[in-house]
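Every protein chain except one is present and positioned as in the full complex.
Per-chain numbering from 1; labels A and B assigned in written order.
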Amino acid sequence: MNQLRILWTFFRLGAMNELAYRVNFFTQLFQAVMSLVLSLGGLAVVFNQTDTLAGWRPAELVALVGIYILVGGLINLMIQPSMQRFMEDIRMGTLDFMILKPADAQFLVSVRQVEIWKLIDIIMGLGVLVIALVRLGAQIGMAQALAFGVALLAGATIVYSFWMMLATCAFWFVKTENILVIFQSMYQAGRWPITIYPGWLQMMLTFLVPIAFAVTVPAQALTGRLTNQTLLLAILVATGLFGAARWFWRFGIRYYAGASA
Amino acid sequence: MIRAIGEIYAAQLRTSLAVQFQYRMSLAIWMIGRVIQPLVALVVWTTVARARGGDVSGYSEGDFAAYFIIQMIVTQATFSWIMWEYDYIIRSGQFSFRLLRPIHPIHADVADNLAYKVLTLVILIPAAFFLAWLFPPTLHWQWWNIVAGLLATVIAFIMRFTLEWMLAMTALWTNRVSAVNQTYDVILIFFSGYFAPLAVMPQLVQTLANFLPFRWLIAFPIELTLGRLTPTEILIGFGAQLFWLVIVQASLRYVWRAGVKQYSAVGS
Partner (left out) sequence: MADPVILLDNLSKTYLVPERDAGVMAAARSLVQRRHRAIKAVDQVSFRVEPGEVVGFLGPNGAGKTTTLKMLSGLLHPTSGTGRVLAYEPWQRQRDFLKVITLVMGQRNQLNWDIPASDSFELNRVIYRVPPAQYQQTLEELVELLELGPLINKPVRNLSLGERMKCEIAAALLHRPQVLFLDEPTIGLDVTAQRRIREFIREYNRRHNATILLTSHYMADVEALCKRIVVIHHGRILFDGPLAELVKRFSPHKTIAVELEHPIESNQYADFGEVVTQDDGRLMLRVPKADTAKVAGRLLAQLPVSDLTIEDPPIEEVIEQVFAQEVES
């Protein structure tokens, strides 16, 4: 429960921090709108030439874009800024302050930096998603909604664990920011269903940089394309990676403290 | 004068190369993003072409492959990060140092940009061959297409750099440069032939693109290289490039003077 209070405090700090620079709100809003224009404009151009893309109808791809923006917002709200801060803390030596606190240090470093305006992306992503669902005729049953929720949670967990493990590498290698650039570069491939990509790229986007689980799988769940096997795989990968990230963090901290050296 | 600038360029290039070589790993990794975009666009349009039985507005699968591979090269050759850099340079006050130098600051930026392009060739060329191996392109170019395409790319680079350097100066008047930059990026993506060949874009976009400078930055050099243009179209293209080049160069002079005045009045 104390973890919730800590989380809430970080959110409040993030909010107060950002409220001081209100111009950032408009910057972020503008950026979100432009990103939306880019995504939907791309869809409009493509569907100007065809009715379905690899079996996905326009409204279904709009739903995918909604999830793409939503998940991107989740990542940029807390995961990415916290992980960047974490690696910076290792480099500057200020990670010590986190480790000295009487709370779970992995939790602290994971939630410590909140960029509150990214909520705009989350709200906008949800908005796009809802509009798409209405246009789809919204034949979404409880089972599908539940599968979507589970898939989204699994996707978010996978992305978090993935970043956590990469960031933990900073204990050994000083320059790891570049790994984050790889993720950001590859994330844009998630605008489209990964099933359109050639096999090797699908594998990369699934297991090397887990964009498939983060965006495509939830979208599949919502549009009735998800098999039980895929959902189960997502859950297993999420659980496994989360555990692995935890273990790796412990290992990293022990190395940092010189206990395993 | 020209010799002096030549010497300065040589010196600046050497420094930029040395500095950027230190970041070779970062450079390599940034290139991933520059390869991913054409790859994604290529896959999307290939999928569309297949759905339509192999052809979209005169572009087959192989044509799309050729288009986006050349697009990657032309984009890499012409792009700059100057608008984002100047936002930082001006806000942090480093702009003053640039003004202190007895030479127009654009030259240092050009040299920096060229150094980056030279270094990233090492990745760009293998990436182009890699894409060509994955998606066999249909090529019907002549040797002169490549020469003319190179020339058009060089003009496009000068024009785009001037345009973006001029836009970068807006940071002297507003602190919302990111909005300017993002708007510019989105317009460029749709109206330049970056996201797709203009021929497959909706009619409205095609019409508007004729009145904007952007198609001469990317679409024209690509289509010229691929031998998709008639001699008349080639002449019109070079004419349009020169026309816009004169306009942006003249505007740059004006904006630069006004910008320095603004900066010295307000300070930073």
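Heads up, the rule we're going with is that a contact is a pair of C-beta atoms (placed from the backbone, for glycine too) under 8 Å apart; a residue touches a chain by one contact, two chains touch by 3 or more.
Treat the numbers as computed from the prediction; the structure is a model and nothing was measured.
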Chains shown that the absent chain touches, full complex: A
Hidden-chain contact residue, picked from the options A:99, A:130, A:203 or A:236: A:99
Residue of A:13, A:131 or A:235 touching the missing chain in the full complex: A:13
For subunit A, residues in touch with the removed chain: 2, 5-6, 9-10, 13, 16-17, 20, 92-94, 96-97, 99-103, 108, 254, 257-259, 261
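By definition in this document, only the chains that are shown with their structure count from here on.
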Separation of subunit A from subunit B, taking each centre as the mean of its C-alpha atoms, in whole Å: 30
Interface residues, subunit A side, partner subunit B - complex: 23, 26-27, 30-31, 34, 37-38, 41-42, 44-46, 48-54, 175, 178-179, 181-182, 184-186, 188-189, 191-192, 196-198, 201
Residues of subunit B defined as touching subunit A within the complex: 25-26, 29-30, 32-33, 36-37, 39-40, 43-44, 47-48, 51-52, 56-57, 134, 175-176, 178-179, 182-183, 185-186, 189-190, 195-196, 200-202, 205
